[in-house]
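Encoded as structure tokens, here's the structure I'll be asking about.
In this view, the complex is presented without one of its protein chains, the others remaining in place.
Every chain is named by a letter (A, B, C, D and E) in the order it is written, and numbering of its residues begins at 1.
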Amino acid sequence: MGKAKKSVKTAGKAAPAKPGKNPPKTKPALHAIKGGKSAPAKSPPTAQSKPLQSKLAMMKALTPKPVPAVADDVPVIALNLEPGKLSPAMTAYFKKCQDKLGFVPNVLLAYAFDNTKLETFVAFYNDLMLGDSGLSKLEREMIAVAVSSQNRCYYCLTAHGAAVRQYSGNPLLGEQIVMNYRAARVNRRQRAMLDFAVKLTASPGSVEEGDRERLRRAGFTDRDIWDISAVAGFFNMSNRVASATDMRPNAVYHGQAR
Amino acid sequence: MGKAKKSVKTAGKAAPAKPGKNPPKTKPALHAIKGGKSAPAKSPPTAQSKPLQSKLAMMKALTPKPVPAVADDVPVIALNLEPGKLSPAMTAYFKKCQDKLGFVPNVLLAYAFDNTKLETFVAFYNDLMLGDSGLSKLEREMIAVAVSSQNRCYYCLTAHGAAVRQYSGNPLLGEQIVMNYRAARVNRRQRAMLDFAVKLTASPGSVEEGDRERLRRAGFTDRDIWDISAVAGFFNMSNRVASATDMRPNAVYHGQAR
Amino acid sequence: MGKAKKSVKTAGKAAPAKPGKNPPKTKPALHAIKGGKSAPAKSPPTAQSKPLQSKLAMMKALTPKPVPAVADDVPVIALNLEPGKLSPAMTAYFKKCQDKLGFVPNVLLAYAFDNTKLETFVAFYNDLMLGDSGLSKLEREMIAVAVSSQNRCYYCLTAHGAAVRQYSGNPLLGEQIVMNYRAARVNRRQRAMLDFAVKLTASPGSVEEGDRERLRRAGFTDRDIWDISAVAGFFNMSNRVASATDMRPNAVYHGQAR
Amino acid sequence: MGKAKKSVKTAGKAAPAKPGKNPPKTKPALHAIKGGKSAPAKSPPTAQSKPLQSKLAMMKALTPKPVPAVADDVPVIALNLEPGKLSPAMTAYFKKCQDKLGFVPNVLLAYAFDNTKLETFVAFYNDLMLGDSGLSKLEREMIAVAVSSQNRCYYCLTAHGAAVRQYSGNPLLGEQIVMNYRAARVNRRQRAMLDFAVKLTASPGSVEEGDRERLRRAGFTDRDIWDISAVAGFFNMSNRVASATDMRPNAVYHGQAR
Amino acid sequence: MGKAKKSVKTAGKAAPAKPGKNPPKTKPALHAIKGGKSAPAKSPPTAQSKPLQSKLAMMKALTPKPVPAVADDVPVIALNLEPGKLSPAMTAYFKKCQDKLGFVPNVLLAYAFDNTKLETFVAFYNDLMLGDSGLSKLEREMIAVAVSSQNRCYYCLTAHGAAVRQYSGNPLLGEQIVMNYRAARVNRRQRAMLDFAVKLTASPGSVEEGDRERLRRAGFTDRDIWDISAVAGFFNMSNRVASATDMRPNAVYHGQAR
Partner (left out) sequence: MGKAKKSVKTAGKAAPAKPGKNPPKTKPALHAIKGGKSAPAKSPPTAQSKPLQSKLAMMKALTPKPVPAVADDVPVIALNLEPGKLSPAMTAYFKKCQDKLGFVPNVLLAYAFDNTKLETFVAFYNDLMLGDSGLSKLEREMIAVAVSSQNRCYYCLTAHGAAVRQYSGNPLLGEQIVMNYRAARVNRRQRAMLDFAVKLTASPGSVEEGDRERLRRAGFTDRDIWDISAVAGFFNMSNRVASATDMRPNAVYHGQAR
């Protein structure tokens, strides 16, 4: 494995696990970086974009402190993929992540072997988690974590558990949904939402009109039901891509918003 | 429910289930319509695009034969969503579907309540299922069906079961993967691929290095492993969106490539 | 493996998969051939019956068209069993199948290694599926398919999925129950029936009075409940014999009543 | 509920639970009564056979001792079915049970509402469990119990647990297979047999060639594999008929061969 | 394995399986021997206690009849653990078991490799199963058996199945809960209790306030709910220690209270 490659794989973990506890409290990683959303539409991949490795090496250089001894010293994913060339839009998006969050979420580095896949993922993700919806961003993150707990996805529980802690300002809430969403003291509406998302995760083929009716009785519109389903569906995808590739979260998430 | 709305919901089923058995044999629905892929990049949503209902009404008008008595006379999804305004790119894409396939796949009509969601879905899907890959299009469809069988997703089994029949020219293969992929007489490589995809579907949290090693021993590269994971992951998402919304497949699929 | 044996194993698949689409539309395979039912009582096995291989060779000879390239080119079962001597009653029954259906269902060929087992199977089956009952023949086939879907039995889903399509005249209904019976638009009575049969399949030890009460409230008599249970039970047996022996359905079923 | 009916339902329990501990030690109930096997072939149902109620009343009269206080005072099944007319063959078979076993197994009383169903059940059962096979009768009963334990079937565990105790002369063996067949100290051949039967019960759709190969390596012929599958299949049927109808075993089984 | 060790492992089975049917009918093994409860408090382990092997050899000497041929000729557990030195309190407790029950329950012999573990186990157990509670001793044993059935624990089903038979004076009740507690004709209160215990066993993370409410409606106090939970919890522990070590029950249990 060449030097450039290694920098790709470890850049995401460069942020310190412990001292880095106080980064962007009000800006949950990834999702709050909306720039990436419309970028793909405006800036299609171009051959002249600089290779990923130099971008990532640059990011690494920017990282203020080394990963402490307890950090998770492994590549971002367990697959040996050559870094692809990033489009200007994606390059800018990574830069924005670095500036605002202090790091580029590893899931983005994982997709960076292919600029088109990265762009479609970012566009899909940002619309889903940051776009207009009857669900708050916190609620969408709660679904992400409850689904990821059902699927026991280390990457997503770590990254989105941190997001729930940040958005809610309640560290316990994040922990509870990671461990067992039934232990969380959420309101009736949110409980119905999580029940639906977890049932849809555990036995999708058994979801029926009665389940949708329960959501409507809890106050959700049909559009909200779409969004609950779409977010739950998305993390059933992401959980599997992460598990299949042994994707490792940026160590910085662990200490965020505790 | 107004007239326009109704036309949205039933347009997709306008193609006959039985007599329509011989439509585009060589063009599996949706996936072969690559136009939609780059379209979003070029044509962002605009407010001036004509409302979906008129587009869909037009499509309905174009449909040659009425749905026979046995057709599945229900809306595309069980949610009451107002049709959104399609961007020119999406309008063109729907037109292309209608011209080449003879119908617009219902999953697209389902997403059409929101042009951004439709565009990101189409872009993501087309790259995944029609883009470059070490997996053939047939293999990607085989994964789609095996995953959908595990999740018992009526929509995806119908639409992608048809695609397997079409791409393979082997109706039995499509049926077998719908029913139990272990009954299909596939080669060792494809069997390893389906075993991985189904394990990833059934218990994502238990996938480990040994599972990836089995794929490598069966001849897959690390990039192939990404693609297997990404396709399996995608259908774990789509299965759940379809099940959550009771998405109904276009009746025409049932008779295709038998 | 001798020549005679081979003819045993492939005879059942001699009917064409595709062109044979229009065989006995109104006579679902096997079940409609009632002759076999009382035959065993009247004609006990006799040593003078001609060996199975010649019967089957004869059947093969009668088969009008060769299996197309897509056919499932494997033996009827994965066990190497010497064909047994058929009783005159069973010989006549096979002839009747051939005449009326155009083929002998592979399950009968599978049992034909032992005439007593064949006779008791046929007698049991015909009483259950064709005898008097408060359940229509279609309803019994619906149960067969829903149970076989739960157990993912390729043989039974193929053969009885065709029967549902034939009896109902609704190809979609057959597909839906194969894929996920909850997607089928059946009436309340039939839904209660299928719910009971699937619960009985998935967790027999948890069926209790409340489950029977639900059937009664849906309009079923106690005798009907016996029949639902007996049919569901029977396919839990057949699914396992078929899966344990890798029983392969006659290719002709795939194209029937589409 | 009339008097005749009641006698139908309770006759089977007339044998005492405790003092009746010493009935036919060498003749496991039902299975050892081979007369019923060929009877149906010789004696088709006739309208002139005396009504079931008088037969059963007679049996009751023959029962030596009343059921003790701890007996299971419930009807044979939870369905209210009118007793049917027994054919002379079945009448004789019941008499033979009464003479040899001291009671008529409740499963026969349960099927007695319809003589044809009773006859086909008896013929099927007797061939399977008492006919020629490479498996000993004890081995077939061991499969019956291991399958019934997986399915938690009270009726079959009781009746066939007693049969294992009787055939083996080892009360512990019967208990162990009822509780967890892995706790039984059986030989390698029998363990392979039970592993196959239980896997076939728990997840029939995942049985494949490797599983059959394991049986062959343990010394079983292909015909033996059929028999293992057929017995395991049969109890997957019987367990479900028994659970669906809340069939109650004759109290006498509990004390047999302890 | 030395001689002394062997005597440790087989002593527990010295009581005869069959002839020993009539031991302490009114004193269910272990639980009724309360002496052990306060013993630990009074008599801490001392180095001068005689080695376990001589104690157990003594017990063996006291055993009246040899194990019959059908006995389960295996060590108490599948782990090779040196017997520890018993404290005077535990020595006295074992003597008491021997005197009152005619044998020392194998679970105690299993723990006897370490006197502290034995004492804490005995103290915990005796308080739980014999101490004050709104649940009768029979009810606590019913929970033990229902939980052990869910977990398929051979040791606990055998030992506590015997206790249910003894406490209830109803052999059928013990068998039914071993096989499937839903088959037992218990009252509404007891059914609610067993439903809760089994749900808590099968999916502890899904137990919620609604489940506790059902117990309250069935007449249980909050203290009773603690006790139901504690007993169910305890057997989830014991089942696992027994299964992990292949703990074998004293053969005498099998014949008790039939």
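To be clear about the criterion, a contact is a pair of C-beta atoms (placed from the backbone, for glycine too) under 8 Å apart; a residue touches a chain by one contact, two chains touch by 3 or more.
Just so we're clear, the structure is a prediction, and the values are computed from it rather than from any experiment.
**Q** Under the definition given at the start, what are the shown partners of the omitted chain?
**A** A, B, D, E
**Q** One chain isn't shown here. Among D:Asn106, D:Thr158, D:Asn180 or D:Asn250, which residue touches it?
**A** D:Asn180
**Q** Please pick, from E:Asn106, E:Asn180 or E:Asn239, the residue that touches the omitted chain in the full complex.
**A** Once the missing chain is taken into account, the touching residue is E:Asn239.
**Q** Which one, A:Lys100, A:Lys137 or A:Arg152, makes contact with the chain that was left out?
**A** Answer from the full complex: A:Arg152 touches the omitted chain.
**Q** Considering the whole complex, not just the chains shown, which residues of chain A touch the missing one?
**A** Counting only chain A, the missing chain is touched by 17-18, 21, 70-72, 74, 149, 152-154, 157-158, 169-173, 175-176, 178-180, 183, 185, 246, 251, 254-255, 258.
**Q** If you put the missing chain back, which residues of chain D would it touch?
**A** Residues of chain D in touch with the missing chain: 180, 182.
**Q** Taking the full complex into account, what residues of chain E touch the chain not shown?
**A** 38, 40-41, 44, 78-81, 113, 116-117, 119-121, 123-124, 127-128, 131, 151-153, 196, 200-201, 204-205, 207-209, 211-212, 222-223, 225-226, 228-230, 232-234, 236-241, 243-246
Simple rule for what comes next: only the chains that are shown with their structure count from here on.
**Q** Give me the chains shared as neighbours by chain B and chain E.
**A** A, C, D
**Q** So which one's got more C-beta contacts, A-E or B-C?
**A** Comparing A-E with B-C, the pair joined by more C-beta contacts is B-C.
**Q** Suppose you list every residue number at the chain C-chain D interface; are over half of them used by both chains (same) or under half (different)?
**A** On the two sides of the chain D and chain C interface, the residue numbers are mostly the same, over half being shared.
**Q** Taking each chain's centre as the mean position of its Cα atoms, how many Å separate chain B from chain D?
**A** 50
**Q** With chain centres defined as C-alpha means, what is the inter-centre distance between chain D and chain E in Å?
**A** The answer is 32 Å.
**Q** Could you check chain D for residues that touch two or more other chains and list them?
**A** 152-153, 205, 208, 246 - these are the residues of chain D that touch more than one other chain.
**Q** Can you tell me, using the touch rule above, whether these chains form a line, ring, star, complete graph or other shape?
**A** other
**Q** Would you mind giving me the full set of chain pairs in touch?
**A** A-B, A-C, A-E, B-C, B-D, C-D, C-E, D-E
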